[in-house]
Structure formats: C-alpha cells, structure tokens
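All protein chains but one are shown at their positions in the complex.
Naming follows writing order (A and B), and every chain is counted from residue 1.
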Amino acid sequence: VTRVRLGEIVDALGATLVGDPELIIQRIAPLDQADAGSITFLAHARYRSQLGATAAAAVIVAEPLADAAPAGCARVLVPDPYLSYARLSQWWAARVRLRPPPGRHPSAWVDPAARLADDVSVGPMAVIGAAAVLEAGVEVGAHAVVGAGVHLGAGTRLAPRVTVLDGCRIGARTLLHPGVVIGADGFGFAPEHGTWTKIEQLGAVVIGDDVEIGANTCIDRGALGDTVIGNGVKLDNLIQVGHNVHIGDHTAMAGCVGIAGSARIGAHCTVGGGAIILGHLEIVDRVNVSAATVVTRSILKPGHYSGVFPFDENAAWEKNAATLRQLHALRDRLRALEKKP
Amino acid sequence: VTRVRLGEIVDALGATLVGDPELIIQRIAPLDQADAGSITFLAHARYRSQLGATAAAAVIVAEPLADAAPAGCARVLVPDPYLSYARLSQWWAARVRLRPPPGRHPSAWVDPAARLADDVSVGPMAVIGAAAVLEAGVEVGAHAVVGAGVHLGAGTRLAPRVTVLDGCRIGARTLLHPGVVIGADGFGFAPEHGTWTKIEQLGAVVIGDDVEIGANTCIDRGALGDTVIGNGVKLDNLIQVGHNVHIGDHTAMAGCVGIAGSARIGAHCTVGGGAIILGHLEIVDRVNVSAATVVTRSILKPGHYSGVFPFDENAAWEKNAATLRQLHALRDRLRALEKKP
Partner (left out) sequence: VTRVRLGEIVDALGATLVGDPELIIQRIAPLDQADAGSITFLAHARYRSQLGATAAAAVIVAEPLADAAPAGCARVLVPDPYLSYARLSQWWAARVRLRPPPGRHPSAWVDPAARLADDVSVGPMAVIGAAAVLEAGVEVGAHAVVGAGVHLGAGTRLAPRVTVLDGCRIGARTLLHPGVVIGADGFGFAPEHGTWTKIEQLGAVVIGDDVEIGANTCIDRGALGDTVIGNGVKLDNLIQVGHNVHIGDHTAMAGCVGIAGSARIGAHCTVGGGAIILGHLEIVDRVNVSAATVVTRSILKPGHYSGVFPFDENAAWEKNAATLRQLHALRDRLRALEKKP
C-alpha cells in the first residue's frame, strides 16, 4: 500500500495548501469514488456539486471553486487542476511503478554491431539488430524487435512486443505501446494486366520527440521519402498511418483512425476515433475532425468538421435511409413544386 | 483421418437417434458440402430444402423438421440443433486437437517469483513476470508475455503472442487470441499551452470468466479505476476498448468496433462490426447496435439501433450525398411551400 504525506504532494505540485500537510494519502480517485484515503480533483466547474458530496481527504481545486469542498476536505490550490492531476499521476507512477533494471536480459539477443548506451534496459527475448543505436535511458520491453540501423533517442521506451523495422528513426522520450509496428511496407502496387506489381518501399519512418503511439497501431514506411510524425504527437490504439503521411506537431488522434498514403495533416489537430482520412490531401493546422468522419478532400481552413449518419431506432433509420436513396429526386420534385404558379 | 461411430456422437449430445449407430463419421460439414462421411445440421427451417438434397450420412435436426431429411440420412434428434452443433464442435476439437503439454518449455523465461500451478503449460519463448499467479490448467502460448502481478484464473488460455501487462486480472476459462494487448495505457492527456501532458494510467484491466477476446484486440488499463469486462463477454478481432470502459456480462461485439473511454455498456448487448461508441455514455442492457453505427449519445431503452449511410452505385450516391449537404435548406423550402396559401 502506498502512503504519502499530503505535504509532499503539495510540494511536488507547487500548490498552496489549505489543510493539514500531515494527512496520509493512499490513492488518487475521481470525485465520486474518493474515500478518506484519497486525493481527488475538480477538473471543471460542471462537477462542482459532486465536489460538495465527496468523501476525499483532499481535493486539487482552483481557488474560485475551493469553497465548494466539504468542510473537512483539505484544499490543494492550483491554477489548472486537471493539469496538476496529470502531474500528480506522473509523480505517483514514478513512486509506485517498477522500472526495468538497466542492462541486457540474458535471454535477449543483441547484434554485436548495435550500439547501446550504458544504462539501456533490454528486456527478456528482445531482439536488437545490427547498427541499431539506442541512446541513454532507452528501455526495450520483452519481445520487442528493433531492426538494423534503427535509431532510438534518449529516454525512449518500447513496451513489450513493439516492432521497429530497419532504418526507422525515433526521437527522445517517445513511448510505443505493445504491438506497435513501425516501418512495415506501405501499400504500393502498379497495375499490370489485371495483377499488381509491388512497388518496393524504399523510405523509412521518422518519429519526433515526446510522441506516444498506442497498442497495435501501424505506421508504414515511405515509398521514396519518409513517413513523418512530428514532435508531441499522440496516437491512440489500432490506428493505421499510410506511407508518406506527415502528421504535424502536437496533433492527437483517437483509436481506430485510418489515414491513407501521402495525406499531410497539420499541427495541433485532433481526430476523433474511427475517422478515415483519404490519401493525397491536406489538412491545415488546428483542424478538429469528429469521430467516424470520412475526410474525402482537403481541409484548408481551421475549424471543426463532422460527417456521421445520426443513429436512431432501427425502424426509423430504415425509413430515413431508404428515403435518402431518393433524396436527389425529392429535391427535383420540390423544385418542380416551387416553380408551379 | 478422424473416424467416429455415430453412436458415440449421439451419446455425447444426449440425442435420440433414428438410424444406424455404427455409421462412421469423418467430419462435420454444412448441409451443402456434406458427403457420405459427414454429419451435418439443420440450424433453421429456412434451410429445409437444402436438407432434402444433402448427401450427409447423418443430420442433427429438431423433430418437427426431421422428415425433410433424405431417406438414407440418419437423424440425430435434439431440441436445438445449432446449439448441439456447437457442442459437437467442442467434442470434436477435444478429440482431434493437440493440447500443449504441461510444463515449461525450456526456451521460456519465468520469473522466479511467479507462482504457477503444477499443470500450467508455458510455451516456447513465453515470458512470465514477477509475482504473476497462474492457476490450474492455464495455458500460455509461444511468445506470450505475462506481466508482473498478473492473475490468470483456472483454465484460462493465452494463444501465442498475447500480451497481458502488469497487474491485470483475468478470470477462469477465458481465451485470448494472438496479438491481444491487455493493459496498455489508456489515452489520457491534459492540454498545456498547445502540448499534451501525459496522465499516467494507474488502474488495471479486470476480465471475468468465460470471456473470449479476438486477435489483435486491445483493452486499455483504467486511468484511476479499472477497465472491466464482465463474464461471458465475447469480443471479436481488432476491437479497441478505451480506459475505464465497462462491458456487461454476455455482451458480444463483432470485429473492428471502437469504444471510447468511460463508456458503460450493459449486459446481453450485441454490437455489429465497425461500430463506434463514443466515451462517457451509457448503453443499457439488451441493446443491439447495427454494424458500422456511430453511437454518439446514451441509449437508455433496450432495442435495436442503426445509423449507416445506405450504399449505392457511385453516381447515385454522389447526387444524393451532394443534396444531403443542402437538406436543412430543402426542409426550409418545403416549409415555405406549405405555408403558401
């Protein structure tokens, strides 16, 4: 069981405490699940009434809303409680989680021509290929595969069972989750008398610093140039990134998104889960695409874009969907009526 | 070649036989592919005419439809032929499939602090972390990774190349297919001056008994509490389950479904392939969601829900889709016409 003095947390967050620094905190919990051993947080004014009812020992809260806390609840005052919760989660994880020990697990296989910084950790059964370069603090999880000539920047972590294929380059402090595949061949074929002739994919994948890539997400290598993922990009699970795609800095995408080849996506964008972005198009900076939207042409103006069939009870949907197949004809009939004197 | 007396099958199913128990059965086959060495089944009255034409040696059939079988075809009478076919498939698999031998393959790596029941089978190159607990009859396939502190209940099977990360707990008789990732980080970040600050995911994944999870499906660990998969849940391949999602008992989902964080899905639901369920919403028990439907708000009433753009020949779709972008304006024009005297 973790036991932490509240005062330690307050110091770590650089916060102001209204309450007893000797209180013992055992967990972080959401408002509605917090108990007398919990610290919680008020992320938004709309949860204010939940704060009044919380049993938490302490709450991270912005000063204007601090009065909503129950009398016995210590207040940890910060300007942005959600951000401070994020920081606290990192501080907490650093205390409670085991870090893998530096050094190579005896069951790993490291090519003699690979260059690993002294403190690199290589997990059980991991495979590291020739001429790979792993900088200080890199962690390679169990069963991860690092191809020949791969470069992993300082502090980058590969979870178990990540694959980074030959020649791909990843920056610093980047985190890849299990099952990620970096650098498989892009999908390129030339038609030839009804069959497909393979276009060998001669580029690589280049990933920036502070990137996070979710489980089983795939990023294909470029056909000629590289596929490029900017700094601070966050990709959720089961995302497909086609060859020669560029994703700008600090863009975030939820799970199950598919991006076809050569799309160029700007910085500071967000893409909702299950969205599909077609190839050879451009999306400028600061575009937000709703979940499950299909982007079929370039988006050249920042803003929020959507395109989803609204769901309904099946019977109602069936009627509307059937009518939708006659919509253009309906428009013509409406036009005809309008022209009637 | 498998050779089984029909009488053995009849006994295994607890069925009534009209025919010769000494018939030799070599395979189970669908009605239209069955030959003189096959046993087949009639799952539904709508296939009755196919039964009349079958060459099968025997048919599993409900009594009211048994007369539809050809004269030479033995009848295995049961109340629910499809269920009996499922049972027969299990009986058959138990006869013909190799089970992995108990014990640890010499190439596996098992942490000395892991606790494995005597008959646990650990396949080639598998990795089992510290303090993991594997109960009786557990099978861990080749290249599977079991993290520190993971609990696997009795009879649970991990196919080759499954990953279960630290601290996740799985019940009894659950089956995970290759490439499954249990317990990767949920997708949580706090915005900070245009960048994303990671929220460490401190919860775990808790999976019930008799669950099946398809190839390359991902279930993320919770941010604070756990992600929870109930008993008897069946998930197909390439499904994304976000952090803190709850899925109720005996709910089934087809491939490529995406579920965003903190969605709560009831028991006895079905979700069709490719559906997307947004986060922080509720779906009550006994809801059926059609394939490719996007659930954007809570569903509080049991029933069948859909929302898919009907496909069409491309030219017709183009016209209707273009008109759809003017639909609200068309409604206004219709309203104006209606108001005309």
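As a convention for this text, contacts are C-beta pairs under 8 Å (C-beta built on N, C-alpha and C of every residue); 3 or more make two chains touch, one makes a residue touch a chain.
Remember, it's a predicted structure, so these values are computed and weren't measured experimentally.
K.L.:
Give the residue, chosen from B:L42, B:V59 or B:M125, that touches the chain omitted from the document.
P.N.:
B:M125
K.L.:
Taking the full complex into account, find the residue in B:P178, B:P191 or B:P302 that is in contact with the omitted chain.
P.N.:
Reading the full complex, the residue touching the unseen chain is B:P178.
K.L.:
Which residue among A:L17, A:L88 or A:V145 touches the omitted chain?
P.N.:
Considering all chains, including the one not shown, the answer is A:V145.
K.L.:
In the whole complex, what residues of chain B lie against the chain that is missing from view?
P.N.:
Against the left-out chain, chain B lists 27-30, 33, 80, 82-83, 85-87, 89-90, 92-93, 96, 98, 105, 107, 123-125, 142-143, 159-161, 175, 177-179, 210, 212, 214-216, 232, 234, 236-238, 250, 252, 254-256, 268, 273-274, 291-292, 308-314, 317-318, 321-322, 324-328, 330-331, 334, 337-338.
K.L.:
Touching the hidden chain in the full complex, which residues of chain A are there? Just list them.
P.N.:
Counting over the whole complex, chain A touches the hidden chain at residues 109, 125, 127, 143, 145, 147-148, 161, 163, 165-166, 179, 181, 184-185, 187-192, 194-202, 216, 218, 220, 223-225, 238, 240, 242, 256, 258, 260, 274, 276, 278, 289-290, 293-296, 303-310, 312, 316, 319-320, 322-324, 326-327, 330, 333-334, 337.
Here is the rule we go by: only the chains that are shown with their structure count from here on.
K.L.:
If you average the Cα atoms of chain A and of chain B to get two centres, how far apart are those centres in Å?
P.N.:
26
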